[in-house]
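Below: one structure, written as structure tokens.
Of the protein chains in this complex, one is absent; all others appear in place.
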Amino acid sequence: MSILEILALIIPAALYTAAPIIFTALGGVFSERSGVVNIGLEGLMLFGAFTGVITTLTIQDSVGAASPWVAILVAALASGIFSLLHAVASITLRADQTVSGVAINFLAAGLSLFLIKKIYGKGQTDFVDFRINKVDVPGLSDLPVIGDIFFSRIPYTSYIAILAAIVVWYVIYKTPFGLRLRSVGEHPMAADTMGINVTRMRYIGVILSGVFAGIGGAIYALSISGNFTGGTISGQGFLALASMIFGKWHPLGAMGAALFFGFAQSLSITGAQIPFLKDIPSVFLIIAPYVLTILALTGFVGRADAPKAIGIPYVKGKR
Amino acid sequence: MQEYVIEMNNIRKEFPGIVANDNITLQVKKGEIHALLGENGAGKSTLMNVLFGLYQPEKGEIKVKGKEVKITDPNVANRLGIGMVHQHFMLVHNFTVTENIILGSEPTKGGKINIEDAAKKVSELSQRYGLSVDPHAKIEDISVGMQQRVEILKTLYRGAEILIFDEPTAVLTPQEIKELIQIMEKLVQEGKSIILITHKLKEIMEVCDRCTVIRKGKGIGTVNVSETNPDELAALMVGREVHFKVEKQQATPKDVVLEIDQLVVHDARDIPSVNGLDLNVRAGEILGIAGVDGNGQTELIEGITGLRKVKSGSIKINGKDVTNLPARKITETGLGHIPQDRHKHGLVLDYSIGANMVLQTYYQKPFSKSGILNYGKIYEKARKLIEEYDVRTPSEFTPARALSGGNQQKAIIAREVDRSPDLLIAAQPTRGLDVGAIEFIHSKLIEERDNGKAVLLISFELEEVMNVSDRIAVIYEGRIVDIVDPKETSEQELGLLMAGGKREREGVL
Amino acid sequence: MQNLLKNERLFNILVPVISAILGMLAGAIIMVLGNYDPVAGFEALFSGMFGTPKAIGETIRAASPLILSGLAVGFAFKTGLFNIGVEGQLLVGWLASVWVGYAFELPAVLHVTLSILAAAVAGGLWGMIPGYLKAKFKVHEVIVTIMLNYVALYVTADLIKRYLYAGNEKSYRIHESASLSSPFLSQITEGSRLHWGIMIALIAAVIMWFILEKTATGYELKSVGYNQHASMYAGMNVSKNVILSMTISGAFAGMAGAMEGLGTFQNMTVLSSFTGTGFDGIAVALLGANNAFGIILSSLLFGGLNTAAPQMNFDANVPSELIKIIIALIIFFVASGYIIRVIAARFSKEGK
Partner (left out) sequence: ACGSDEGDSKKGDEKKKTENFKVGLVTDTGGVDDKSFNQSSWEGLKKFGKEFGLEEGKSYRYLQSEKEADYIPNLGKFADGGFNLTFAAGFLLEDAVQTAAEQNSGTNFALIDSLLMDEDFKPVFLDNVAAVTFEEHQGSFLVGVVAAKQSKTGKVGFIGGVDSPLIKKFENGFKAGVKSVNPDMEIIAQYAGDFNKPEKGSSIASTMYTQGADIIYHAAGGTGNGVFTEAKNRKKNGEDVWVIGVDRDQHEEGMPENVTLTSMVKRVDVAVYEISKMAMDGKFPGGKESLFGIKENAIGIAESQENVSKESLKLVDEYKEKILKGEIKVPKTDKEFAEFEKSL
């Protein structure tokens, strides 16, 4: 295989697998930038995958090919509402945010399967009839060289994810909302003295994390797995969390990290069929994404500074 | 007709278990600088937080320009023209100056923050009041004095007519204090009114028109500053007479304990901050280091105590070379250290006050035997120190976090002095404390001196350095530029030396 | 003040207990909503937890690795670190114990000890990596431990395949001399798989309590967790303590793996997904307030609920996922229970 052929294999695969992680990591950015730790991304993503699939299954006969797209919106809404649990516990009730996030993960896993069993009488759903397909982007996919690498056999959701990262960056760094969100995560009391409603901003941050993780989960289920089982979401949320930290709580950084994960993973898969990588024991290729991430953090990415007030419930007047 | 811009009548504010404000009345005239004076924990900040809408009072009324108002949150205060410069700065460290100022009322253009417009407005404001700042600098990169200007600009940006300054001078250098006072005067000329909280009676005497004194949550009264003097104010505040002049005998210096030779220490950005410094401190003397903040004091202390690597030069304690030894080795050689930042370095706030008392000695007998702690002995020690140093705490098991700043400081001093180190480094030991606590700490330092210990005092407060030290070393750009006798030097002269010696400068406070 | 301390202690116990009860109640409500018979459900659940000697034995057996993984999480928490990597450390510990249990032939007591030690060392080393990276390069331990979980999962599977493969996706069995299983314990519990591992878990709990509360090392570890700057000021070696803390935490996790390797299974399966015990450890530690004794109790509760889930399914047809929901709700209640504590603390403060 030539390098270009290899890239034409790896890059689309990376973009394909990165999309759900990007969305979920962006959700994490919203929540943690507002000062609320979100270990619960995994659960929120799972809930999104769950609602995404059952919505598609329910409406596909009447809505048709648009159903997965509608389902993504429903999943966003559902996970947004689900994330309220985390918000109420960790903001209003001042629960330990890590604890609450862990509870979200347990709850999402238990509740979704419980409901699946209740609704369908079995432990997993059928496959959806309409998926989010990989497409050749009209026009662009015919471009020489980059057409095959960047615009062929990639679902639209991957481009939407990248676009979303840019939009989120703009919102967080260029708008009053973003400035206020960040101020609440860094120094809530300062924000309070400036008349910003800390509690409200944090609720918004957490709910947005639910919305984005829900989208991420739904995209995973509707573009990759095609159905929902207990194992559909197993670790992707944690990978998104890692991406967010790796990306230093920055939307574009998180996106870059998610793409890096996707790249390393597809390299490890494709590697088994690339001549000079073929002889390496497969376990090395399989662990490569994880080891590379650690090395990257150790070597050149440097220290990540979390938002200052993260994890600390805001209590008016407390120093 | 309105005599007062602000009237707070019979304010009562309770916290669980404590009445922070008990029937306090405060009336501020338009265009005056009104001092609010009281011991640590008297309830000053609380009263101001009530005025600013951060707290809701249980009882009492607030009138702004004669109209009764309910200040339910800071937004309401802002609208009423009340602005507050908080005791602990309310700045987001990784935002720019402009971002901090506009936060909450951002000018936008098409949904996007119009940062250029805002920066221009900030520049204009800062010029108008002589508060020079760089609108695009990040807070974490600018000095404390500069940060305070940002705090002031925040209130002005919102069009505040009544400004509250909560202990603004505690963190400033003499120069900065002088500048601040000029700024305040300018603000008053513009028709604004100021409430100033400070523990420094001298400042009150210098700039304030009237002064309201509160003690233990109760209003004691309001006096015209022109009709009173520092002694009377102090007595009003504490409820007894206070001695300002520290009583001390002539020092009898003996052998050299600390010997610093050609010391070079770099700061966090790897720039030489201490640059070829020589200094000796003898047993039985207090050597004060005077200097403007940022001339290498922090790095000097960190170098001596082993918290920062020394680039070159040597440090000897009792003749033993301790250069670049681990911090613990240096401590064991005979060093006591009252750190500048008591929350960051001095205490583990989540540990009980008892556990904090053995922070330097927990691994030694009798507190620890073959690695096993003896909590009986630890708390016994703690009880003794609490008693001896009058640390006000419910018990030795109370978390250090729950103590007031003054009592936290006393605990640190108890711990460090009790080890009876040959060299005691005291960095800003009285920052933010009331006169009672200051008196206590100064007397402890002198007691140590009289016990034949060497004391190195670093302070930005000239008055403190002048009062307590036996000799004063002036630090400038990482070097000791002169050593003077406090009895033969005026604050004026010292200020000149601190500013670089030869250059013509007006004297400082 | 004395009162306050007493109240505080009371609340430390009361909040988890109330939460557990509320969690069960919520479970009952869900059963009713889901058209299941809550009476039958709970009958089955309780009988599955402690209804028979065998059920009790199985509950304790399931609790053993949970205690150790809870200790691992709790120990790190107490020293200011968040070890999400317990799962990975457990896996390498499991493998190490099985390896030593299989590859050597030694007298029983020695062999068991050595196998457990191997697990502790392997888990400790695995935990040391994020500790070292945090200390030296300031890399966030959460992300490193997440990554290392995956590395452990794939590497242990590969090592079994390469060196210990007995077929059917599992390793060789350990020798009898390395086994923790006990015919005696099994007999008194009427055929459960209860093994001596519970003793090790209990001893480990005592060790954790002792290290943290009674030793100078514990004083340092906690101090570094609370305030690195002050610890440095006090002459402690911050890097060393961070590494040590993660190592000890990892060692506990590794021993949790030994519970599976030497106790329950006597071998290791080539796993393609996580056991979940490491993540359950987070819940256990939280419910147990990171306190050694609390962790034992919460492990018994969660261990019991987990072992009883199939029983509930078998007898009352309630999907076993309900247990996960109940556990999640208990965690929520515990977490939010702090508000109860705050309210009560205020009351008692006023009263004094």
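Order as written gives the chain letters A, B and C; numbering starts at 1 within each chain.
As a convention for this text, contacts are C-beta pairs under 8 Å (C-beta built on N, C-alpha and C of every residue); 3 or more make two chains touch, one makes a residue touch a chain.
Not measured: the values here are computed from a predicted model.
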Chain not shown, its touching partners among those shown: A, C
Residue among A:M194, A:A218, A:L259 or A:I286 touching the omitted chain: A:I286
Identified contact with the non-displayed chain, of A:A66, A:I119, A:L163 or A:A272: A:A272
Of A:R131, A:R202 or A:H250, the one touching the omitted chain in the full complex: A:R131
Residue touching the undisplayed chain, where the options are C:S19, C:S115 or C:N267: C:N267
Interface residues of chain A (partner: the chain not displayed): 1, 5, 8-9, 12-13, 16-17, 122-124, 127, 129, 131, 133-136, 153, 223-227, 229, 231, 234, 265-266, 269-270, 272-273, 282, 286
Touch residues of chain C, complete complex, unshown partner: 58, 62, 154, 157, 161, 166-170, 172-173, 191, 193, 264-265, 267, 269-270, 272-273, 275-276, 306-307, 309-311, 313-314, 317, 320
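The rule we apply is simple: only the chains that are shown with their structure count from here on.
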Per Cα centroids, the chain farthest from chain A: B
Distance from chain B to chain A - Cα centre to Cα centre, in angstrom: 46
Chain centre separation in whole Å, for chain C relative to chain B (CA means): 46
Residues of chain C whose C-beta touches two or more other chains: none
List of chain B residues in touch with chain C within their complex: 16-17, 305-307, 326-331, 337, 339, 344-351, 355, 359-360, 362-363, 368, 371-373, 394-395, 397-398
Interface residues, chain C side, partner chain B - complex: 1, 5, 214-220, 222-223, 226-227, 229-237, 346, 349-350, 352
Sites on chain A touched by chain C in the complex: 85, 89-90, 93-96, 98-100, 102-107, 109-111, 113-114, 117-118, 231, 234-235, 238-239, 241-242, 245-246, 281, 283, 286-287, 290-291, 293-294, 297-298, 302-304, 306
